[in-house]
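Note that this complex is displayed minus one protein chain, with the remaining chains in position.
Entry: chain A
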Amino acid sequence: MSEPEMSRHETAWRRGLRRVLGALMMGGLRARFVVVFVLVAVLGASAAAWASTQQAARSLAGFSQQQHGQNLVDQVSSAAPAVGYPPSEEDLEQLRDSAGDNALAVYEGASSSSGVFAGSQALGVTSAEMREAVGQAAGEGRAYTEQVVVDGAPWLVVGTPVMVTDPAGGRAASGVEVYAAQDLSGVEEELAGLTRSSVTTSALVLPVAVVLALLAAHTVLAPVRKLSTTARKLADGDLEARTEPRGVDELAALARTVDEMAESLQDSMVSMARMQEDAKRFAADVSHELRTPLTTLTAAVEILGDTLQLREETGQETADESDARESARLAITETRRLVQMVEDIMEIARFDSRTAPMHRENTDLASLMSSCIRVRGWSDDVEVLTQDAGQPYSVVADRRRLDVVVANLIGNGLKHGGAPVRVKLFSHADHMAVEVTDSGPGVPPEQLGKLFGRFYKADASRARSAGSGLGLAIALENAELHGGDITVENAPEGGARFTLWLPKQHEDPTCTGGAA
């Protein structure tokens, strides 16, 4: 896998990942809102319900516990003076009667019971601790209460010893114990009702919480989505895209900032494009304007030179005319150079404006190479080596442009390096390579990267002898126009080596390689 292909693949993968993550985050934020709102609502409602029912249960149970305890004490207290002591069966019965419908009176093995105490569950009604606490009746003596469950129904049991008080106020246990039980089903019912209503309230709150969560999520997500769309449009090159936020919150401020950014980006892009356009047009205009007078000038100077040449041949020349002839020759050379430079600048301008025309046809590199060398009279100085003689090195290319490239590389080698220049052709799987190596001293390593710059001259002192300084730049543009490339290095055996890479199959005919 080639490098650009890999990076393309990686970018697609990343974009996909980002989109999936984005979708997840969009859903995620909404889901998070809903979950948090529902959680808060449920927890809040539950906590409130729990606290209130707990409080109600405590106060209801505590109240009835206290009340029933005090009731028993009061009832027994008012009945006791009339009850004989030590108590007989009738006395116990009397005490028990005073304690209510579900009561038990005990004295030394004798007992009188009624209601729940008389049933088969009688033993389970009072706990062992209760009987022990009441039986011991230490000190002043106290009543005790406990809640028990008999046959699945909640009961409150109050047990108390009955005391004997001497006239001075000293109290002692009489040995008589009274127990009374109170049915708490009513209280239980009330609590169950409370719990039910709080659960119902919580359940009613849930949909409200969900709706609120969705609304809250929407207020956040809608601007974010809008912002994201705008950013995506901007990234895709639509500099007109704006968010136009409403409101004054942080998201609106963010959207406004993005809008401002897009605005200034658009402004600078527009002015930059205009400047670039101006510069290109200027270069093209200048070269065009220069060419016409230069052409006229060339013709005039050549006529002048020819005339002087004729005078010399006919022997009518004076010393002054000899000087004039030299001047005319110099003028011709320089004028031709000027014309060449203007041509080159115009070519560069065409590349820049991407209007350079291409005429593709099947081209054999080997024959192109030899005709290029022959036409320019370089046959003595240039040596062409092919990998496999007789084999056609065929590419689809613009013959004229390829000729320009090859001539430039060879001419460059002859001019700046030295003869002989060796040209080697290589045929690889999917591309051709033309290697041009000169016999000069090579290029200083720090200048290797700058060779293809426009108007680059390796040696300032040789400025006059050099060409326009655009040759290698044009060669590179031409190579790229073919989808190829030119690289430069110093050959191990000395001399600079330029390599032209050309793809055998041009991938996209509509794609012009002008964007160097």
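Odds and ends about this structure:
Operating definition for what follows: contacts are C-beta pairs under 8 Å (C-beta built on N, C-alpha and C of every residue); 3 or more make two chains touch, one makes a residue touch a chain; residues count from 1.
Basically, contacts and distances are computed from a predicted model.
For the omitted chain of this complex, the UniProt record lists the protein as "GerMN domain-containing protein", which is one of "4-hydroxybenzoyl-CoA reductase subunit beta", "D-ribose ABC transporter substrate-binding protein", "GerMN domain-containing protein" or "Chemotaxis protein CheW". When the omitted chain is restored, the residue from A:A12, A:A82 or A:A118 that touches it is A:A82. Within the complete assembly, A:A143 is the residue of A:V125, A:A143, A:V301 or A:A496 that touches the hidden chain. Among A:G109, A:P167, A:G315 or A:P492, only A:P167 touches the chain left out of the display. Interface residues of chain A with the unshown chain, by the touch rule above, are 24, 27-28, 31-32, 35, 38-39, 42-43, 45-47, 49-50, 53-54, 57, 61, 65-66, 69-70, 72-74, 76-87, 127, 129-130, 133, 137, 140-149, 154, 158, 160-169, 171, 174, 176, 178, 184, 187-188, 191-192, 194-195, 198-199, 202.
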